[in-house]
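Step one of this worksheet: look at the structure below.
Only one protein chain is missing; all other protein chains are in place.
This part shows chain A:
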């Protein structure tokens, strides 16, 4: 049983309700297994997904609401995976959007079973992936990186970065500099000095 739970941790747990959903055929990059879960797809410890097709929603407009209510507050990420399978999309999609917004769900839209399946796979595969690939690209050269770091401090511009670098020799010396030394740099006015010094010397966490 320990091994099954271990296995289950790496698999999507699929509700029995989803039996017969063609989407399941497209879950090939992750393992999945049927289980007794409240949501349609249990993706991780604190994330889950509900599946709804717009065609079904048109027939049962209240279905989604009741399913979301069942979830209660047990999940940090609650995905509503919406299969867009009707032509006239505006009205049903508006309703689904509204319901998900009002009940703290994240709406993802797929236009085919493949696409819907791929979302589920990706959410599972990326469960612990850092955000680096969608964050601002790090430039490899030193000056760009230095500029990137120092300009995060308000009022500090690219010229200031060069000034500070050449005045102190290294970033660690900039970070350790005294107010007087910072103020001696040309172009670094009183305001920037204070911002720089506070950023480096104020504790990360204020004592509450």
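Note that in this section a residue touches a chain if its C-beta (ideal position, glycine included) is under 8 Å from a C-beta of that chain, and two chains touch if they have at least 3 such contacts; residues count from 1.
As a working rule, contacts and distances are computed from a predicted model.
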Among "Ras-like protein Rab-7A", "60S ribosome subunit biogenesis protein NIP7 homolog", "ERCC4 domain-containing protein" or "Protein kinase domain-containing protein", go ahead and choose the protein name stored in UniProt for the chain not displayed.
"ERCC4 domain-containing protein"
Which of A:11, A:24, A:79 or A:185 contacts the chain that the document leaves out:
A:79
Touching the hidden chain in the complete assembly: which of A:19, A:69 or A:135 does that?
A:135
Omitted-chain contact residue, chosen from A:9, A:25, A:55 or A:98
A:98
May I ask you to list the residues on chain A that touch the chain which is not drawn?
28-29, 47, 76-79, 82, 84, 89-90, 93-94, 97-98, 100-101, 104, 106-109, 111-115, 118-119, 121-123, 125-127, 129-138, 142-143, 145-146, 148-150, 152-154, 162, 165-166, 168-173, 175-176, 191, 194-195, 198-206, 208
